[in-house]
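With one protein chain removed, the remaining protein chains of the complex are shown where they sit.
Chain naming follows the written order as A, B and C, and within any one chain the residues start at number 1.
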Amino acid sequence: MSEVNETLIPQLGIVTDIRTDTPDVKTFRVNALDGGKVFEHIPGQCAFLSMPGVGEALFSITSSPTNKEFMEFSIKRCGCVTDWLHSMEVGQMITIRGPYGNGFPVDTDFRHKDLLFIAGGIGLAPLRSVINYVRGNRDKYGKVDIVYGSRSKDDLVDYDEIINEWVNEKDFNVHLTIDREQEGWDGHVGFVPNYVKELGFDTDKTCIICGPPIMIKFTLAGLIELGFKKDQVYTTMELRMKCGVGKCGRCNIGDKYVCKDGPVFRCDQLDEMPSEY
Amino acid sequence: MKKMQAANLNDFFRAAAAAETVYLPVDSADGARFMKYEDGVTLSMACNTTRSAKDFFFPQVENLVDFKVDGKKIEVIDGREEVEDFVIFGVRACDLASFEILDRVYLNTPPVDSYYKNRREHGTVITLACGRPQETCFCKVFGIDAADPAGDVTCWMLGDDIYFRANTEKGEKLIAACGSLLTDVDEAPVENAKTAIRAMVDKLPIKDLKLDKISERHLLENFNSSVWKDLYESCIGCGTCTFVCPTCQCFDVREFKTNEGVKRFRCWDSCMYSDFTKMAAGNNRLSQLERFRQRFMHKLVYFPANNDGVYSCVGCGRCLKSCPISMNIVKVAKALGGEANE
Amino acid sequence: MQVNDNKDFQPTIVAFCCNWCSYAGADLSGTNRLQYPANVKIIRIPCSCRLNPIFILRAFQRGADGVILCGCHPGDCHYTTGNYYARRRMSLLFSMLDYLGIEKERTRVEWVSAAEGAKFAATMNEFVDAVTKLGRNHRLEDLRCKKQ
Partner (left out) sequence: MQEAMKARAKELLADGSVNRVAGWKIGEFSYDITPAIFETAEEIDRDFVYDDFCGANLSKYLISQSRKEGKILVFLKPCDSYSFAQLLKEHRIIRENVYIIGIECYGKADINKIREKGIDGVLGIKESGSSFVIDSIYGEATVPKMDVYAERCLVCKSKKHAVYDELIGEEGDVVPSSRFDKVAELEAMTPDERFEFWRGELSRCIRCNACRNVCPACSCENCVFDNPNSGIANKAAADSFEENMFHIIRAFHVAGRCTDCGECSRVCPQNIPLHLLNRKFIKDINEFYGEYQAGENPDEKAPLTNFTFDDCEPSIVYKRGGNQ
């Protein structure tokens, strides 16, 4: 019996580093108990993290598969499980199971394309995985533009990596924005959807959006105004999930299960689904 | 085809129960329900049980895994064990069809659910052809033949006799074990009985429910239909329909802190409950309208879209009998199906 | 009525004590070196009226064999009237537990003031004896909380 692999039984991981990104976002580095990674994944996939007795929740894997040493999860504090995660210390064991979901088509549709990443707030978490994957396989992709915005400078996740590494990457253009004026910020101020329109991009790019639902909605409208087609735009969804394998039923939207048919969807696919997300 | 006198039914149960646990429908305060066979327990003559038979393979509560937590250390305890062989006697055609629907979710769509598989492999299903269909029965709508269900063994109760037909190897074995009670017999009486049952089913009031306008092809049309607004308001958002339904398969994963550690278990969940899709970031089904719609859309549209057009309803009629406010899948299908059902 | 024949049985008692009277009463019985059994686990609550019936059931679930609520004497409540409400609630709850066939001797309310250290100890001794006679709580236990 026990030799049958059961996806609902988690593996153990150990938290080897905790980085405080913003006042409410921390990034956790997770390793297998004997070092290395608990499992391999593709960018955009998710994993369930849990602390027995507290609960289990699904998080997107922030680190890139090109990172062979560990996995990272950028997690915003907003509920029961995340509260607990934010209060734990390095060396804590947690349970982890995954990877779940389809991930981004990095090795098919994205290949040799110019990519435009648009993220808001913690929405950078799943995109960071793709961005670093692209950096790791630089010759396989075209130009990269990144538009990233958040409420304030302090709320920009992974700020250090962005300004120290991403901006120096060849053919990388990083555009940062914050919602309101702030002392010590000389960059752009304004909401992401407007900033995207202001910047204006060539319509041959493939776009990847992630952020709050309202930001996705208006950014998508903005992109269409710029002349993009819906089948050029990818996004990733968040719904309540319990099993991760399309059985528990709660992430069901239309004939899709977001946990296994998603969470990454092309925007023209979303049009065929009931508007319930 | 084998035959046995109905008077010997108890001997049959006793013989079967000698090797493995036997469950059969028994009359109780809540109508018929599946109970373990013991001396003195007699078979219910009711059309069907109040609760469905899905419990045998997908119990309401099931332990998944245990944990022990000690400081920063966690121990994962996989407590899965082979379940013992068991026999379910008296499963009706509709409930048997529901097992096939559950199989599609838990066995045929990867990854295989080992908890479900374990129970499924160890269960032997003896079906019983329907003798007294009720006004709430509409299995025919889904192409289910109440007169000749499959399963490991099929039984027909005709007057003083019970006829047995083994359909699988498992069934052959079970019949062989009770061999001394059974005699070989011709199929003719059973064929006549089947014709009679089918004739009876043809007289049932909702056998002609039309579902042509409810399908994957009409997904968005069905979803955006104005009937939901008219139907949902009486729904009180309880889980009765989901819990008596033989095909509802959604579950929740929860934890319970014992004095020793943590048990992680799964239990049935209902899309009718307000917290079904609630998460820290919000809820994508805020009102009962959306939740009500989800249940019926899933059964009649989404599930067939993923499963070769097979509806996730078997017409057992339990929700027709149990719903506190008598709103049910037939009323929904008639409203959604439009004029076809007038 | 089931009678306990296990001589070694040590019941677990949960005593909910009002912060202002009974908890102080328990303190006093301690400073006066009055003995009461160690298997009484005291949980301090701000007022006897804070005691949610769920707490009582939860205590039984987690392995308590008896639950006692101690509060200020009626008329002496720190918040003027809290214990009057508690009195009604507990009367009804205990009656319901009895109605469900759960031994009524497992639940009790006693009014103990801050000056009644002796009464506190005596009450606890007596209650522990009464519950010991009943034996382990089986009717309101949760099998998941039992040692495997």
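Operating definition for what follows: a residue touches a chain if its C-beta (ideal position, glycine included) is under 8 Å from a C-beta of that chain, and two chains touch if they have at least 3 such contacts.
Computed from a prediction, not measured in an experiment: that's the story for all the values here.
Q: Using the touch definition up top, pick the residue from C:Cys18, C:Val40, C:Ala64 or C:Val109 that touches the left-out chain.
A: Candidates C:Cys18, C:Val40, C:Ala64 or C:Val109; residue touching the omitted chain: C:Val109.
Q: Tell me, which residues in chain B touch the chain that this view leaves out?
A: 28-31, 47, 50-51, 60-61, 132-135, 200, 203-206, 233-234, 236-240, 242-244, 252, 254, 256-257, 265, 267-270, 273-275, 320, 322-328, 330-331
Q: Over the whole complex, note the residues of chain C touching the chain we left out.
A: On the chain C side, contact with the omitted chain comes from 1-2, 53-54, 57-58, 60-61, 74-75, 81, 84-85, 87-105, 108-109, 139-144.
What we mean here is this: only the chains that are shown with their structure count from here on.
Q: Whole-Å distance, chain A centre to chain C centre, using C-alpha means?
A: 52
Q: Cα centroid separation between chain B and chain C, in whole Å?
A: Inter-chain centre distance comes to 46 Å.
Q: Between chain A and chain B, what is the gap in Å from one C-alpha centre to the other?
A: About 39 Å separates the centre of chain A from that of chain B.
Q: Return the residues of chain A touching two or more other chains; collapse runs of consecutive numbers into ranges.
A: Answer for chain A, listing residues that touch two or more other chains: there are none.
Q: Going by the contact rule at the top, pick out the chain B residues touching chain C in the complex.
A: 256, 258-260, 263
Q: Name, in rising order, each residue of chain A that touches chain B in their complex.
A: Residues 1-2, 4-12, 51-56, 78-80, 82, 89, 91-95, 238-240, 242-243, 245-252, 254-255, 272, 274, 276-277 of chain A touch chain B in their complex.
Q: Chain B touches which residues of chain C in the complex?
A: Listed in rising order, the residues of chain C that touch chain B are 62-63, 144-145, 147-148.
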